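As structure tokens, the structure follows; a few thoughts come after it.
What follows is part of the complex, with its chains left where they were.
Here the chain labels run A and B in written order, and each chain numbers its own residues starting at 1.
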Amino acid sequence: MWEFVLAVLRGQAQVDFLPHALTGAIFAVALFAAGWQYGVYGLLGTAVGTATARLLGVARDRITAGLEGFNACLVAVGFAVFLGADHLSTALLALAGSAVVTVVTGAAARVLATWDLPTFTLPYCLMASSMTIAAPGFERIWHNGEGLAALTHPAGGPTTLSWTDLWHAFFADFAQIFFMPQWYVGLIFLVGIFVASRRAGVMACVGSVVGIFTAWALGAPAAEVAEGTMGYNAVLVAMALCGVFLVADAWSLGYAVVAAAAATGLSSAMAALFAPSGGHTFTWPFVLVSLVFLVAAPAFPRLRRPDAAAPTDSADGAEGAATQVAAAA
Amino acid sequence: MWEFVLAVLRGQAQVDFLPHALTGAIFAVALFAAGWQYGVYGLLGTAVGTATARLLGVARDRITAGLEGFNACLVAVGFAVFLGADHLSTALLALAGSAVVTVVTGAAARVLATWDLPTFTLPYCLMASSMTIAAPGFERIWHNGEGLAALTHPAGGPTTLSWTDLWHAFFADFAQIFFMPQWYVGLIFLVGIFVASRRAGVMACVGSVVGIFTAWALGAPAAEVAEGTMGYNAVLVAMALCGVFLVADAWSLGYAVVAAAAATGLSSAMAALFAPSGGHTFTWPFVLVSLVFLVAAPAFPRLRRPDAAAPTDSADGAEGAATQVAAAA
């Protein structure tokens, strides 16, 4: 039982690549700070996903490391945000989605293992996109009036970032990974990341800064930047590519910065691509950019992938690297 | 010549995974019952696809088992339904499409073989989607006035299923695999399935029931359920995952039921996704859900894949399993 609780907490933390139970607990606190329903959805989703994986007999090390929980966590919270947390239909769908995403994870893991790639949050993106696009077609689960399908229009409004916009954006970038726009929720998430690994925390900050700078330089509306929607993918990309799936050094840092900037630009493309169907961006930019940059890495001898068999750099708490890489291998 | 006729009939039956010539003949009767043109398109399409494969030198066992015919059959019938069966342009395009889909089948088979997966009706979905989306751009082949590109709106109308709706839906689910909405056409298809394999027939019924229940539970419009558009993917998924590509037992039955429900939900997502381009759902939900659930299966030790080398369970007529699995291997 205690082992299961630890697996669930690690599952929450694995959203940010960190198989660290205390970090997972802090992430849960952050979700409760945003709204108690989100905290409940997050924990129950992770638990359902982890339990489904056990029921189906998934390899024990994947479950223990929390790798069967993080997609389910995001699916449950995502359903709560987009379908309304207070409806019974949403709760039932979130439970079902958290279970089914385990199958999608198994599929993504097997296909991507062909190129030694991890799944990232691809299973969650597939599941959440399917659900949000499908929902308006079903009257018992759609309670939001008009659908969301619309053609995009060119951005308007001010692009100048005030000091308040800037620091709100910096912290909100960590919170938007879980769809939350509040800066203080992001601050709690950042504390959780630093608790697990100083290096991961630094890279998260680097990603947030790169995301904000890129969005400003390209001319994104200031309001979007301030609530974190332009920068959360950059945070995840920077963490993934410098220290987790590539050995942290000057080359992977530069690689991660370029990738984080690319993911920021891609955020706008994914929004326009999904808009006519009523879909959302979720973490698609992070998933696509990270997969592309990681699968390309062996072509560039200057970039080194961590040796899955080697002892992890536990001094800095980056044990997530070897875990996810080993799981992908 | 007689061998070719048998291959064509098996090709028609392979739409439902059944390499059984008599079943193919019954399926042809069902298409003729829906409209003589559809019967002709179906038979000619299957024949053209099979003949193209022979011309190009495809492996003989694939041709004999009808695996080079079923996508062509659906392509031809699909063109007839969506472009109008009575136009010469449609007939010429259907012939061309039935030939070209052989190449798409070869491509899909080679790529999916990387993970021991069959093609399902992916080649047909690619071909038919391309054609329906492209057609309004060409004046000589588009005779239906306004195009179909539109944004979706949330579902409206009654969701309560009458008794008539229910049994119409149950049979129409078998007919909509071939785009036909008539319950009696579906009944003939179901007879054909039972002739080849009692187990396949039972699973088809299970899939239809799961599809109807899921659609009702989620709140799909009753009219759509009654004409079979919400349930035909569930029928195919249930047949594929319990008894054909996974050994039939309690675990694969549960797995197939979950997958059939997921495919029903995905039907709405695919409709909204294709709507702005003027595309159709075809059997995309079946293909995507079946590929995901099948490629994930090795991660779940409780699910067993049939041994392609072992003698087939001919007592129950499920010889399609080993055939398609062997072809995928």
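The working rule: a residue touches a chain if its C-beta (ideal position, glycine included) is under 8 Å from a C-beta of that chain, and two chains touch if they have at least 3 such contacts.
What you see is a predicted model; the values in this text were computed from it and never measured.
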Full complex stoichiometry, one sequence, with 2 displayed, works out to 3
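Assume only the chains that are shown with their structure count from here on.
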Just give me the whole-number Å value for how far the CA centre of subunit A lies from that of subunit B. 35
Subunit B residues touching subunit A in their complex are 114-115, 151-156, 159, 217-221, 258-259, 261-262, 265-269, 271-273, 275-276, 291-293, 295-303
Taking the touch rule as given, give the residues of subunit A at its contact with subunit B in the complex, in rising order. 56-59, 96, 99-100, 103-107, 109-111, 114, 129-131, 133-142, 145-147, 149-151, 276-279
